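Apart from one protein chain that is not included, each protein chain of the complex appears where it belongs.
Chain nomenclature is as follows: A and B, assigned in order of appearance, with residue numbering initiated at 1 for each chain independently.
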């Protein structure tokens, strides 16, 4: 993931990172890292993190030079990757991420936004009344933006896109031929923080939202941007109204999701999936390709390719119908 | 259903329809049809469609002269109605509907909308700041419209109605004494399309939304307009916040629906029904009069009059409570 939106204040010296994490220095003074990335996206200039055995396959193959992890997990890491053992991986990763991306914690409204009529985009975009555009927004040819919508700074929109009215976009890349209907909020920080008495500690969200070609997002939907990876909607995937997609979720191509569905953080949904209305998918799950999930289902474990499931907790639809005859 | 909003480009010659459907011509050249309608609303000048055995009662009584249907279903049709046998009824119906109503596919924002202060309605309506009104909007006496709301072209609003702030209405007829609260989107096209790799094919939505007298719609709700029939909310029916009503749904009178309920496409809900919070009703179902549905229920089959149901799948509340003692 190259991050187009948040300014990286790196490189950081490893010694500086150790200081932030209150770890005693046992390594050479001048080593640096340029970025913080997840296990999969990290390269040799990066520091990464590994907090759950669930990700041991990604850990074994990471290219990162350093990894924030625990005593129990550190032996999964390859030789190229130096473990940095801490008590709480996510809090430590949060502290390091904030150091790289100090302005990724808060989600203040974009004060740079001005009426599109006062920008050069007025000649490119067909826009309704009171449309606001932030700094450094790029919009392709033949796009429509409805009344009162706000395209905050750095957003990129492709060709032939239709954005509805009262919709807010931030930290997002919208590819060609995408339709986003009314009253959506796309690209807000996710619901990620460390619970702490009196004042929770927010987790930085440096990921973005990517919506690929030909997709459609229904009215009143919310799609949160990722924390350390992106939230992504595949090509030609259609979402109905009032859907909530949490941070880091990845949805494949040609997938169809009916109204009021919710997908919790970091879950991965395959291609050609159909999800019925009001279904919920727990966090950190994998739903395979060609899966059908019945309306109202509650999915709490991984679903293999080509399955049809229903129920709460979701099981094979045959079993569900048999049990409920 | 007479459609007040979409321009009918008919009549069409039957020969032209056969050409669209790539069917060989076996009938007289000059026969015409004036409109496409569902089985129930079609008259002798209409073409209709029949795609599921579920609608065989309506099929037997249709007054349409032509019906797009399948080999298996065609024998349910009465003598007055000539079957047009196709592979996929809904795709064929979509093609014919688009020919009648070419501008019903897309849901672009209403570029005709201007500030109410620049219209003659400014003297009739008590309106907040930045209220936008499209072409040919009719609003009765003694109505209120809150800040930033958008009443798009062709909408009709009766007397004594209260529309909240940040709400969007399109393709809708609102009768007298109706209250619609903030942040609603009423009258958008439904979530109907034909899945197709790379680019789904949208279904035309020529139906409207009708909200009858004395009803109330809660904040953040979405009510989609119908595809070939209307979406309709009966008199004195109250909807709480964050409710989603899909296309073609019909809800009776004196019905009460609590927060976050979702009703999938084409279902019919009776009079005096009570639906608890977060319940979901699958598509193409009939829920009778005087039915009570417990909060959180998932209704996946028809519910007869005077029943009390709960659970997922919903069953008699007595059985639900016994099973869960």
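Quick notes on this structure:
By definition in this document, contacts are C-beta pairs under 8 Å (C-beta built on N, C-alpha and C of every residue); 3 or more make two chains touch, one makes a residue touch a chain.
From a predicted model like this one, the values you see are computed outputs, not experimental measurements.
Touching the missing chain, out of A:156, A:212, A:242 or A:271, is residue A:242. The hidden chain makes contact, of the residues A:166, A:179 or A:255, with A:166. Of the listed residues B:164, B:192 or B:252, the one in contact with the hidden chain in the full complex is B:164.
Only one residue from A:65, A:98 or A:130 touches the chain missing from this view: A:130.
Listed by residue number, the positions of chain A touching the unshown chain are 106-109, 111, 113-115, 130, 132, 148, 150, 166, 168, 183, 185, 188, 191, 193, 195, 197-200, 220, 222, 224, 242, 244, 246, 260, 262, 264, 278, 280, 282, 298, 300, 312-313, 315.
Although one chain is hidden here, its contacts on chain B can still be listed: residues 126, 128-130, 144-148, 162, 164-166, 177, 181-183, 214, 216, 218-220, 235-236, 238, 240-242, 254, 256, 258-260, 276-278, 295-296, 311-312, 324.
Rule of thumb we're sticking to: only the chains that are shown with their structure count from here on.
Computed centre separation for the pair chain A/chain B is 34 angstrom, with centres defined by C-alpha atoms.
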